[in-house]
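A single protein chain has been omitted; all remaining protein chains appear in their positions.
Moving on, here comes chain A:
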Amino acid sequence: MALKFTEDHEWVLLEGNVATIGVSNYAQEQLGDVVFVEVPEVGSDLSKGDELAVVESVKAASEVYSPVSGAVVAVNGELEDAPTLVNEDPNGGGWFAKIEVSDPTEIDGLMDEDAYKTYIEGLD
């Protein structure tokens, strides 16, 4: 499976019915140095568009919204001691949470990597 992206710069990786969610490299560059990430509680139910995480950079706090609906089955505990993983490895080690998706079709409408690249080029 490949990463899919939202217009709000989250990415989703669906494996089976579990979606791993993080923010894009573009997003981490915009955020600047990340110093704290508030992740959701395991077990909480989120609807698409609900607040999934709060990323605090030196500058400001930014909300991250869930691109999918479902139950949080895991969160990235490493971010507690190493929030800079979001800057260093946004598409990998900097993931926030894993959600067991209740409606996999929600992912169909998201952008693939090429479409997202074109999208962010249009933003600058």
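Rule of thumb we're sticking to: a residue touches a chain if its C-beta (ideal position, glycine included) is under 8 Å from a C-beta of that chain, and two chains touch if they have at least 3 such contacts; residues count from 1.
Heads up, the rule we're going with is that contacts and distances are computed from a predicted model.
One subunit of the complex is not drawn; among "Sarcosine oxidase subunit beta", "NADH-quinone oxidoreductase subunit I", "aminomethyltransferase" or "Phospholipase D family protein", its UniProt record names it "aminomethyltransferase".
Which of A:40, A:70 or A:83 touches the hidden chain is settled by the complete complex: it is A:83.
Interface note: of A:8, A:56, A:100 or A:113, the residue touching the hidden chain in the full complex is A:56. Residue positions on chain A in contact with the hidden chain: 32-33, 35-36, 38, 54, 56-61, 80, 83, in rising order.
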